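Submitted below is the structure of interest, expressed as C-alpha cells.
All protein chains of the complex are present and in place, except for one that has been dropped.
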Amino acid sequence: MHIPDGFLSPQTVGTLGLSMVPVWIASALKTSRSLKIRQVPLLSLGAAFAFVIMMFNIPLPNGTTLHPVGGALIAIILGPWAAAIGITIALVLQALFFGDGGLTAIGANSFNMAFAMPFVSYYLYKLISGRSALTSPRRWIGGALAGFVGLNIAALLTAVELGIQPLLFHTADGKALFFPYSLAQTVPAVSFAHLLVGGPVEAIVTAMVIMYFQRANQPMLSLYPPGKGLAGGPIDRAQIRLKKIWAGVIALVILSPLGLLASGTAWGEWSPGELKKLIGYIPKGISEATGSRFNVLPGYSISGWDKTLFHSAAGYIVSAVAGLGLIFITVYLFNKFQAKGEKTSGIR
Amino acid sequence: MGYDKNIPGWLLENKQAGLCRCGCIGIRKKTGFLEKTINDVAEVLKESVFSEQLATSRGMLQNVDPRFKLVTVAYLLAVTALVRHIPTLVGLYLFILMLAHFSRVPLMFFIKRVWLFIPFFTGIVVLPSIFNFIRPGDPLINIISFSHPVKLGFIRLPEVISVTKQGLAGAGLIILRVGVSVSLAVLLTITSRWGELLKALRVFFIPKIFVMVLEMTYRYIFLLLTVITDMFTARKSRSIGEGTGKESRRFVSVGIGNVFGKAYFLSEEIHEAMISRGYTGEAKVTDRFRIAVQDIVWAIMILIIGIIFLGGDLILGR
Partner (left out) sequence: MADNTGVLEPTEIVFELNDVSYSYLNEPPVLKNINLKVHRGEQIVILGANGSGKSTLQKILDGLIFPTAGTVKAFGCDLSEENLNDRQFSRDFRQRVGFIFQNSDAQLFSPNVWEEIAFGPLQLDLPKGGVEARVNSIIEALGLQSLKDRPPYKLSGGEKKKVAIASVLAINPEVLVLDEPTNGLDPRTQMWLVEVLIKLHQAGKTIITATHNLDIVKDIADRVIVLNEEHVIAAEGNSETILRDRELLIRVNLIGEHYHEHRHTGEDGHGHSHYHHHKH
C-alpha cells in the first residue's frame, strides 16, 4: 500500500501533503498536552513499533506470508493522535532509508495510513468496545473490525488517489503521465486484494494481540485515553483551539478533490488534453493546431512526431547532447573545485 | 536454598534426539514465516551498515552540507515529477549517474539497486496498460486479431489486441520517472549519515521535537529488531517443523503483543533516564553544521541544472 515516487502527480501529492499539515499540528499539540514530558520517548517507541510491526510475517493457509500494517492496533493502544505521528514517522524512515514508499509520496501515504486508518480504526473500536471491561470480548471483536475496516479504507483511498491520475493527467493523445489505470480499474483491483486477504489478516492480528493483552498485559489496554495519572487538566482553551483545527482538517478533506481538479488544470493550462476535459470534445485537427501553436519550437513536439521524425530526432539529439554536455562539464568542474577546497565536510 | 533440588529431573537427563538431515524423511520445508521474518530483519540491518560505510567515504555529495543536499534533492525530485518526456528523464538519469560516480558510489551497485527492484513493482503494475483494451490508443504492434469483438465472461475484448503507442510511451514514462526518483532518493541516503540527514530535516520547518522523535525512533528500531530476531531465532531453534498455521499465527500475535509491551515499558524507562539528566520537555537539538562556499556553489549549480531540464522538457512540447 506504500505509494512509490512517480505514481502520483505533484498536484495530488501536494494537496494530500497540505491536508496532512493540520493533522500533524493537531497531533503534536494533542500529544504534548496528554503525554507532556513523556511525549518524545512514547512517540518514538510507538513509531519504532509501527516500523517493526511490518517485519512480522504471518503464514497464510496457501503457504505464502503477509505482514500486517498495524495502524489499527497502534491507534487502539496509543490513541489515534499518537498513532498519526508514530506512523508518519515510520513512513518517513521507511521512505528515507529503506526505499519503501516514495519520498514525494509521504503526504499521500501519511494521509492513507497515518490519518485515515488510525482514526477510522480507533473510533470504530471505541464504538464497539464502549465502556466494556478490559477483558470483554467486545474489545477484541472491536479490534478485529477496526483492523479490517481501517485497512480497507486506507486501501480504498490509495486506489482512488491512483485511479484519478489518468483522468487528470495525460497528454493530448491519451498517453498517461502518471499512474495509468482508471478508477474503474484501480479500485476493484486494490479493494479485492484487501477485502479478501489483507483485511482479514489485519483483523486477526489486531484481535489476537488484544486477546494477548487481555490475558497477559491488561494495563496496555487502558493507556489511551489517559487516566487521571497521565492526562492533562480540564477542558480549556487549547482544546477549543483543537476543535478549530479539526474543522479545518475536515474542510480540507472535503475540498481536496476540488483542489486536485483545480491545480491539475492550472499546471496543464497549455495542454490540449486538459482543454478537452474542460471544454468537452475537441476535434483532432483543432487539438493538433492548438498543440503546435503553444509549443515553443513547433515541429519538435511529440504531435509532429510522424511527419518530421528525422528532422526532429536530429534536433533532439543535437540539443540534448549540447545541454547534457554543458551540465556534465559543470558538475565535473564543481567536483574539481570541491576537491581543491577539500574542507572537512559540513560537520565538526 | 539449594538450587539443585529445584531442578526438575527431566532437565538433568541427557537423552538426545537423533540428528538427521531433513532429507531422510524426504521432506524439506520451504522458507517459512520464521525464516522470512528473520531474513527481512537481517536485510534491514545489513542495508544500514552498508549505507553507513558509503556515507563516511569522501565523495562529492558526502561533502555537501546535509541541509543543502536535502533541499537540492527535493528540488530535483520535483523536477522529475514535473517533467513529461522520456528523453528528459534519460538526461536526468545520466546526470544522477554522474553525481553517483563522483560520490564514489559503485555504479553497478547503484544501477542494480534501483533497477532490479523497479520491474517487480512498477513494471508489473504498468505492463497491462500498454495494451489497447486497457487504454485505447493508436496501435503500434498488433498481437492478436479476432474477426469480431470477443466476450470472455464479463471481459470484452476489441477486435484487434494491440500494443498502443500511447500505452508504451506512458508505461515507459512512468517506469523511468519512478526509476529516476528512486535513484535520487537512494543517492541521498547512501551518501548521508542518517543522523545528519534527520537533523537536516529541520530546514523544512520540522520542529525540533519531531527531529528528536525521529532520531530516537531510528535508534530504537534497531533495538526492537534485535528483540524480534532473538524471538524468532529462539522459536526456530525450539521448533520441529513450522507448526500449524493457527499455532503460528498465535505465536506471531503473542510476539507482536510482547514487542509492543516491551516498547511501552522501555519508553517509560527512557522517560526516567531523560528526566534524570535534566530534560524538561524542551527539545534541544545539537547541530554541528557549517555552511561553506562550496555548498552555495552546489545549490546554484543544481538550481540551474534543474531549470535546464525543465526548459528542455518544455521545448519537447507539452
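Should a chain be cited, it is by its letter among A and B, assigned in written order, with residues numbered from 1 in that chain.
To be clear about the criterion, contacts are C-beta pairs under 8 Å (C-beta built on N, C-alpha and C of every residue); 3 or more make two chains touch, one makes a residue touch a chain.
The model shown is predicted, which means the values in this text are computed figures rather than measured ones.
Of the candidate positions A:4, A:22 or A:41, contact with the hidden chain is made by A:41.
When the missing chain is restored to the complex, the residue among B:87, B:172, B:195 or B:245 that touches it is B:195. Touching the omitted chain from chain B are residues 1-3, 194-195, 198, 215-216, 218-220, 222-223, 226, 266, 269-270, 272-280, 284, 286.
By our rule, only the chains that are shown with their structure count from here on.
As a whole-number value, the distance joining the C-alpha centres of chain A and chain B reads 15 Å. The part of chain B that touches chain A in the complex is made up of residues 30, 32-33, 36-37, 40-41, 44, 47-48, 51, 58, 60, 62-66, 74, 77-78, 80-82, 84-85, 87, 91, 94-95, 98-99, 102, 117, 121-122, 126, 129, 134-138, 165-167, 169-171, 173-174, 177-182, 185-186, 188-189, 194, 196-197, 207, 209-210, 212-214, 216-221, 223-225, 228, 242, 245, 248-250, 252-261, 263-264, 266-268, 270-271, 274-275, 279-281, 283, 288-295, 297-298, 301, 304-305, 308, 312, 314-318.
By the touch criterion stated above, chain A contacts chain B in their complex at residues 4-7, 9-10, 13, 28, 32, 36-49, 51-53, 55-61, 63, 65, 68, 70, 73, 77, 85, 89-90, 92-93, 95-99, 102-104, 166, 170-171, 173-181, 185, 204-205, 208-209, 211-213, 216-217, 220, 223, 268, 270-271, 291, 294-297, 300-303, 316, 319-320, 323-324, 326-328, 330-331, 334-335, 337-338, 341, 343, 345-348.
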